Structures are given as C-alpha cells and as structure tokens.
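Left out: one protein chain. Kept in place: all the others.
Let's look at chain A:
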Amino acid sequence: MARSFAEFGNALYTGEKSIDFIGKRRTWYLISIVLIIVSIAGPLLRGGFTFGIEFTGGSQFQVHLSEGQDRDPAVAERAVLEVLPASAPRVTQLGQSDIRVQTEALSDAENREVTAALAAQYELDESEVTYSYIGPAWGQDVTRQAVIALIVFILFAALVMAIYFRTWKMSLAAIIALLHDLVITAGVYGISGFEITPAAMIGFLTILGYSLYDTVVVFDKIRENTAPGELNDRRTFAESVNLGVNQTLVRSINTSVVALLPVGSILFIGAFILGAGTLRDISLALFIGILVGAYSTIFIAAPTYAHLREGEAAITKRDAKVRRLREQRETGGAGAESEEASTVAE
C-alpha cells in the first residue's frame, strides 16, 4: 500500500496521472450546494438545533458509580421527585459508569437536598455527585462571544491571507471554503440531533483554524505553480491550479488522516468511556469539520480560486495562447509523424 501510495504520489507530481478537480468543478459545486441546502433545510425540518443545558439553563447532577453497580435511572428519578415532587428530571446513562440528571434551575438549598438524596439512593458518598448549575444567560453569552470571535477571525484571516498570497482572490476562495465547512458541520449537528454545547462550539471554532490551515498549504503550492516564472505556455491557468492540487493530494490525504487519528481517539474515549462531555463534544465537531475541511480544500477552494481568476483579461489571453500553441503542436506533431513515415518510406 505504502509503495503504491508513494508511486501514486509520483504520478500525481509529474502530472503523469492527473485527477481533474478543476475541470469538473460544476459537479463539486452541485454536490456542495445540495449539501448546504440539506444542512440548512434539515435542521429546520427537524425543528431546529438541540441545545445543551448550557443554553437553556438548569441544574445538572452527575453521579459516579463504581463498576458493576446497578445504574437504574428510575432510582435517580425517585430521588429527585422525593425532593422536588413537581419537577420533571431527565435522567440519562453516561459512559460506562455515570448517571446524569438534569432538572430546572435549582436554588442552593434544593441542590444540596437533591445531591444528598441521589447519594443516599445510590448508597454513595456525596462527594461522588457532581453538580453544575447554568444560568439562563450563560449560553447566550458564550454564543455572543463565539460569534464575535468568528467574525473577527474571518476578517483577520482574510486580511492575513490576502497579504501573504498577494491576491485577495485566494483569500476569498479560502473564506468561501471555510464558510462551506461551518455550514455543513452545523448541518450535520442539526440533522443528527447532536447536542450543541459550549464544548461543541470550541470544536466549531477550531474548524476555522483547521480549514484555513489545510487550504493555505494547498494554495501555497498553487501559488508556486502559477508564479510568473513557473507558468509556461503548456498549461492553462486552471491546469496549473489543478496540477498544484494533484501535487499536494498525497499530503492532503496524509494530513487529514494524521489529524483525524488523535481526534478520533478522543471521540472514541470521550463517547464510550466518559459519555457526553467536553472531550466528546469538542472532538465530534472537529471530526466532522476536518473531514468536510479536507473535502472543501480540494473540491471547493481550489476550483473557486481558478474560477475567480479565469475571468481576468490577462489570464484569458494567456489561456487562449496556450490552447492555440497546443493545437499547433498537435497538428505539428502529426505532421512530423507523417514526415517521419515518409522518410521511412523513402
């Protein structure tokens, strides 16, 4: 596999083998537009996103049980109703050894009573019960800050990239791909009903960095290929871009795999051992985001860039020249062949 992979890399590098990412861009655009529509419509049809307790406010208890202990949710429910007869606690089993109980926001005194009741029902020490209270404004605050961070980041990143690449079109293409990633990742959350928590938001915000990181690496190669010194009369602009994507394809695959491995292991550990929580929420958003980000760099960012540049007069002119020369070479080549043939005949 490794051998063929390296050879695959060679073929891509020399252009011997070339996947036509740019030429088939309409197909990718169509796929992405469909995905985006689904990502926006899906959550709406499902009735919006599922927000964690952090956004709705409330109290949450987590009981840590030792292994093998009976984890009957009814026990927890009984304990809560004992203290608060009118409440409707949500009890879920978490990971392999925890029970989570969510109620409406409780006062300090009520919280202590519930803690004591839960500990008594499960015959545990009170120190095994974790309690958290989230005020109704907390989620809004986090959201507001996250939105500010998102906007500030996009503006800064767009500026930095425009300066680094010396063209705002690369910057724009990268930002389009970034927004594409965010919308689709959020869509996956909305459709699958995964809870949106502040930790999941951290994940979303990290996608920002990752998506652009990935795009920057590929664009760097594209810039090299389309630098004035590198452009020759044998490749159109779009073909140069396509070559760049192909030349970095092995890197893109390797990078995405390497980024996904640790994230996947947090996701696995977080989901199966700990149950819901910071680790799972961060890694779930990241896992989806990295996959979508790797796709968008190749199939959206690069084609969009080529698309944006193709209309430029200088490039249209040059592309036309390249095509003309190519035709000449072909007919010339055919001529040479026939000449050769005639020489042989002589």
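One rule holds in what follows: a residue touches a chain if its C-beta (ideal position, glycine included) is under 8 Å from a C-beta of that chain, and two chains touch if they have at least 3 such contacts; residues count from 1.
Note that contacts and distances are computed from a predicted model.
Novice: What does the UniProt entry say the missing chain is called, choosing from "Dihydroxyacetone kinase subunit DhaK", "Protein translocase subunit SecD", "Pyruvate dehydrogenase E1 component beta subunit" or "Extracellular solute-binding protein"?
Specialist: Listed in its UniProt record, the absent chain's protein name reads "Protein translocase subunit SecD".
Novice: From the list A:I134, A:V245 or A:A306, pick the residue that touches the absent chain.
Specialist: Answer from the full complex: A:I134 touches the omitted chain.
Novice: Consider the whole complex, including the chain that is not shown, and state which of A:A117, A:L182, A:L212 or A:L291 touches that chain.
Specialist: Per the contact definition at the top, the residue touching the missing chain is A:L212.
Novice: Identify the residue among A:I19, A:V34, A:A120 or A:V160 that touches the chain left out of the display.
Specialist: That would be A:V160, which touches the missing chain.
Novice: Return the single residue from A:G9, A:P43, A:P89 or A:G190 that touches the missing chain.
Specialist: A:G9
Novice: In the full complex, which residues of chain A touch the absent chain?
Specialist: 1-3, 5-7, 9-11, 13-16, 18, 54, 62, 64, 98, 108, 112, 127-135, 137-138, 141-142, 145-146, 148-149, 152-153, 156-157, 160-161, 164, 198-199, 201-202, 205-206, 208-210, 212-214, 216-217, 220-221, 224, 234-235, 239, 247-248, 250-251, 254-255, 257-266, 268-270, 273-274, 277-279, 282-283, 286, 326-327, 329-330, 333
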